[in-house]
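Got a structure for you, written out below as structure tokens; questions coming shortly.
Yeah, one chain of the complex is gone here, protein chain that is, but the others are all in their spots.
Then we have chain A:
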């Protein structure tokens, strides 16, 4: 991420003046509308859409968000986030209960879930500590290496990770008498955590830690000259991102009731990168947009392909083509397309110059 990369798009968040008045007044109507739709979705959509489309979108969006936090604000493209999610999923299966009773310890959820998150965050932090001394392509390489190592280790280790088959029968607790694997409860469960992590990232962006992280992205050398320990800051960013990925990993494991090496294989690792890039790395809403596109494509591509008389298992071809098209037209993903469209609406059609009424003041990015 070069310093000059942040000229136009970053403005969506950077130029925004701090909200005066109460924070509720500062929420744009579009966000109210989106919130209402998301809350009332169970009245509109069937169980399949709630559970498979939206549940999965929120989970993958959260893992993408943890990557967006590191890449968008920290300038560190980490491919280890899916592995962190996988680690959390494995730990909740190992410490909690699963069908593999010889390994699972059967702890109650209020012990197994926090322990799983802690171990996954420790894993994400160690991976970060290894990765932060590198820059750019080397960060990608080293995190990919860690992700591959995690995949092969889980596949070959039978004592703890139960090798190739992993764990099945990993169920969420029956808390408050609700079966959280039912479509509607699971929808709200994933919605809650997705919104919470989204708001947390939005908030931290303007807190000292988030500002300093963006400072590290723009100019690590200057950050040192301002008294910041850049390495420590980067590692802490990995820890924070790992918390989001870990929660998502547990939800992912509960959704399919199983975790196996393939969950965090190299394919899914790359998918998370695609989700974050397609959606856009400039704003935390990006990964959720990317996740929705990915989930819809991978769910319905088979139908489209067989409808066209092609082999259904080629659905990744469609995802790949979609990825190419979006990245070709906008390096900043769907968010970038949106901003381009907004900018062209503001531009005078004759002179091509900015009409100016919106500049520097109250530009709102995505949400």
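Note that a contact is a pair of C-beta atoms (placed from the backbone, for glycine too) under 8 Å apart; a residue touches a chain by one contact, two chains touch by 3 or more; residues count from 1.
In the analysis below, contacts and distances are computed from a predicted model.
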item	value
Identity of the absent chain, which is to be given by its UniProt protein name, from "Gluconate 2-dehydrogenase alpha chain", "nitrile hydratase", "ABC transporter ATP-binding protein" or "Carbamoyltransferase"	"ABC transporter ATP-binding protein"
Touching residue (missing chain; options A:46, A:174 or A:229)	A:229
Residue in contact with the excluded chain [from A:81, A:214, A:260 or A:330]	A:214
For chain A, residues in touch with the removed chain	3-4, 6-7, 10-11, 14-15, 17, 203-204, 206-212, 214-215, 217-219, 221-230, 232-233, 236, 240, 360
